[in-house]
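One structure coming up, written as structure tokens, with questions to follow.
Omission of a single protein chain aside, the complex is shown with its protein chains in their original locations.
As written, the chains take the letters A, B and C, and residue 1 is the first residue of each chain.
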Amino acid sequence: MSTAAQFDIQYRQYLDPEGRFLPEVDPATLPEFTRDPAELLKMYRMMVLVRAFDTKAINLQRTGKLGTYPPAAGHEAAQVGAAAALHAEDVIAPVYREIGTQMWRGVRMVEILRYWGGDEAGNDFVNTRHDFPWCVPIATQTLHAAGAALAFKIRNQPRCALAYIGDGGTSEGTFYEAMNVAGVLKLPVIFYVVNNRWAISTPLCQQTAAQTLAQKGIAAGIPGIQVDGNDILAVRHVLEQALARARHGEGPTVVEALTYRLSDHTTADDASRYRSASEVEQGWAVEPMKRMRAFLQHLNLWDEAQEVAYRQECNLLIEEGVNEYFATTKPPVTAMFDHLYANPPKRLLDQRDEAVQLSGAKSLHG
Amino acid sequence: MSTAAQFDIQYRQYLDPEGRFLPEVDPATLPEFTRDPAELLKMYRMMVLVRAFDTKAINLQRTGKLGTYPPAAGHEAAQVGAAAALHAEDVIAPVYREIGTQMWRGVRMVEILRYWGGDEAGNDFVNTRHDFPWCVPIATQTLHAAGAALAFKIRNQPRCALAYIGDGGTSEGTFYEAMNVAGVLKLPVIFYVVNNRWAISTPLCQQTAAQTLAQKGIAAGIPGIQVDGNDILAVRHVLEQALARARHGEGPTVVEALTYRLSDHTTADDASRYRSASEVEQGWAVEPMKRMRAFLQHLNLWDEAQEVAYRQECNLLIEEGVNEYFATTKPPVTAMFDHLYANPPKRLLDQRDEAVQLSGAKSLHG
Amino acid sequence: MAKVTLVEAITLAHNWEMSHDPDVLVLGQDVGRNGGVFRATQGLQEKFGNQRVIDTPLAEGMIAGLCVGMAAQGLKPVAEIQFMGFIYPAMDQIVNHMTRLRNRTRGRLTCPVVIRTPHGGGIHSPEHHSESVESMFCHIPGLRVVCPSSPARAYGLLLAAIREPDPVLFLEPVRIYRYARQEVEDNGQALPLDVCYVLREGTDCTIVTWGAMTVESLKAAEELARQGISAEVIDLATISPIDAETILDSVARTGRLVIVHEAARNVGVGAEIAAIVAEHGLYDLEAPIQRVTGYDTIVPLARLEHDYAPSVARIVAAVRATLS
Partner (left out) sequence: MAKVTLVEAITLAHNWEMSHDPDVLVLGQDVGRNGGVFRATQGLQEKFGNQRVIDTPLAEGMIAGLCVGMAAQGLKPVAEIQFMGFIYPAMDQIVNHMTRLRNRTRGRLTCPVVIRTPHGGGIHSPEHHSESVESMFCHIPGLRVVCPSSPARAYGLLLAAIREPDPVLFLEPVRIYRYARQEVEDNGQALPLDVCYVLREGTDCTIVTWGAMTVESLKAAEELARQGISAEVIDLATISPIDAETILDSVARTGRLVIVHEAARNVGVGAEIAAIVAEHGLYDLEAPIQRVTGYDTIVPLARLEHDYAPSVARIVAAVRATLS
């Protein structure tokens, strides 16, 4: 009996839930951004905007003005921290819950609302032209990120791809295939596992017997690391390190961020059917906004008055976005035909004509 | 930074290529079967029969009497060792190369030849009614083994399932999905990775960045172990231990057997296109038959005369099997209709009539 | 006798069969505590325990593959795939194993599996939640594809599907999951598979349809009746294998055929029905066949989905066209 291989998974956390450095952390050894007030405030302010927008989106759904919507509450540090670690020329392959990353990168509120309001045009991001659109079939996006990373590698571009995936998503074989090929080809891609402990009603313990999700990378021979996903400093730093490795040709990393889904899975879900109020309460006790705000207040970078003023600002921005959304009209019936092919077949054009005619004669519809 | 999890992969080997115990092995601590002449001889004799039959099958293909056939040479210890570890009431989910396990369990030569000769009837095993048939779509069989294991668990039967998979097969997401669900549900299933270092022309280093294939289990939170697949004692012992764990409700194990594919991938392949003669030579230097024979000879359980006599015996058995195969006639055209449904639809019966009519009027065929 | 919705009828059928056949079990994502995303398996885990109602990890191919393995051991798994747009990871197991195990082993091992999945759109769901790709599955030899159009048929056909010794893909039209209540006697009576159900008799034109489109088709038939046109409405019910006889008989009487389905037209199941009639009922046809279907586009998101699916007006127009 000899040992053929050994592995371990490290866990990174800097701040405690009250926004103080953990005893074992020496702040001086942390990266520059943790001491840069502008960066710190930028991250926090985005978290606040995201939470406020998220709340608004839920309300829009409740009042019949938006379709099913997947709330992001609780994920702000995981999402904004990742965004802050990425370069503009990198690309992300999101799932459906990543508005925090998207908004930082330039996705507009009207785009988010249009998509969840039932219009594909929402995916035609004006500012982040290379980012992948929302992805509903679980785990499939991990391969798109790997493919984009392969393109970067082939073209010798110093860019990285980052794929989001949920704890539930890690059970799909696709995720593993993506990690495996990324490992073999040493692709500049990060598999960013946002472990919020639930996949709809399925708790982590029914999802996998693995103690951590970071260790899933071991199967592919790639490094994995776990981070407190409610600690935006740790999230950003861990991802910056992984991205630096990737950018320098050292290949992919699996980063697991531990967080909690504070809301229902989507507005169509009722999480109280399957999880206890006390568990949710515990989730609120460690949620990321409070922690970052406390951290900033300890540094005297933020106070209640600023908070109130900034929230006001957010509301105005959101109102603007919502109004823009309300002003978008129903797409024309031709929209479902016109983006399917560069060279549409004749038969499709015939069907398009038929649909146009019918939509002109709307009153006849049953 | 703290450590969230730690893992290691152990490697097991008892015999060196010359059939002597490795210095660090204390034979007294090995299981009973390693000291049981009857068992040892049974295993070796099956290995010899398998190699002889394999050679014959290749010849049959070369002379146009068999279809494409995937040779097993080099895998005898891995296959027969596994078979010897299993109980009769366990089930196996083979790939396409596992004749060593199958023959031990009672699959008849005529069945093997019928299948590779182009007749599904070969899968209607007379003796191993519960074993899964040959499986061509790579990795899919791992889920069948997991499903059977779930049935055993639900019904409280003390049975296990063993799924074969190749090194190439470990790249399909299905394999990982099977390990993952087996881990969560603690299923009595073994994932038996036969790492023969090639998947057609793809060497292991292009298949995965993982140092071992046993570590793939870590992704699913299940134990993995590596064994010298050319050492039948180690193979059998490692599998017996894994099966015992499974049978006692302790869940699945990944067992990786390190071996080498001595022949072409199939009779349709030409391995000299992609691997060097010297590598193949190295493979022959550590192949499993020689090692077991030397071991038996050191124990004075076997000698040249016995070898010669036994090979003679094998040839007779094989001739019998081949003759039985030659005696099977082409299946009737109805065979493709009659096993598709318990309750065949009318339209299929109409097509069946048509096919029968046409096959009666064969001379008209173009 | 209770008045139940289609989705409640599904639950009743599960409950009946699990109570009477210990080999039947349920598995899928969120089917246990949560009772399924549409509550089709509500209460079953509580009653039958988590060995018979299994919440699985998130992997459709895994669910299908486990079913194959369990069925080979004689269990009768009923699996839920949350939406038809998520069934593709299970294709390999369905095509290459579930439907082939009997044939491959000459009957030694069999696969009595039911895969249930929602079918079609019309309820403002997100992307990929409105698919109706039955035609892909109908092309698979060895598979039955069934789609009920009322609570009673949901109950009777699901029982039949579970009792069938071979795999069945059972499609549940989401748009009518809760559309109407109907008296359903919970007596374990199955309805026959492999036959059409004539929902309304008529003499001028045959409308063949299934699932949620039966509702639109019946409405169209009423509208047509007001216009003096008598349309026969046939619910295909078992989409594969097709009960060609009932359709051919009807067309022989009416001389006209309109096929209505939600799926895209190209190589949809409507094509097969048209082909059968063009082969075996050509001389009965007094007018070209018409297909009223989803367009050959991707099902649009909510804001355009009603422009995509067949409407009463399109069906009425098509029937009138066959008569002009």
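Keep this in mind: a contact is a pair of C-beta atoms (placed from the backbone, for glycine too) under 8 Å apart; a residue touches a chain by one contact, two chains touch by 3 or more.
Note that this is a predicted model, so its numbers are computed, not measured.
Put simply, the hidden chain is in touch with A, B, C once you look at the whole complex. The missing chain, though absent from the display, is touched by one residue of A:A146, A:A199 or A:L213; that residue is A:A146. Touch with the chain omitted from the figure is made, among B:T101, B:Q141 or B:Q207, by B:Q207. The hidden chain makes contact, of the residues A:Y11, A:F132 or A:F295, with A:F132.
Take subunit A: the residues that touch the chain left off the picture are 91, 93, 120-121, 123-125, 129-130, 132-133, 137, 140, 142-155, 161, 173-174, 177-178, 180-181, 184-185, 335-336, 339-343, 345-348.
Residues of subunit B in touch with the missing chain: 67-68, 96, 115-120, 134, 136-138, 168-169, 171-174, 199-202, 206-208, 268, 273-274, 330-331, 333, 335-337, 340, 347-348, 351-352, 355, 358-359, 361, 364-366.
With the whole complex as reference, residues 61, 85, 88-89, 91-92, 95-96, 99-100, 103-104, 127-128, 133, 135-136, 138-139, 141-142, 240-242, 263-264, 266-272, 274-275, 277-280, 282-283, 285, 287-291, 296-298 of subunit C touch the missing chain.
Please note the rule applied: only the chains that are shown with their structure count from here on.
Averaging Cα atoms per chain gives one point for each, and the point farthest from that of subunit B is the centre of A.
Averaged Cα coordinates give subunit A a centre that lies 36 Å from the centre of subunit C.
Averaged Cα coordinates give subunit B a centre that lies 40 Å from the centre of subunit C.
In subunit B, the residues that touch at least two other chains are 173-174, 177, 180-181, 184. The set of subunit C residues that touch two or more partner chains comprises 57, 59, 61-62.
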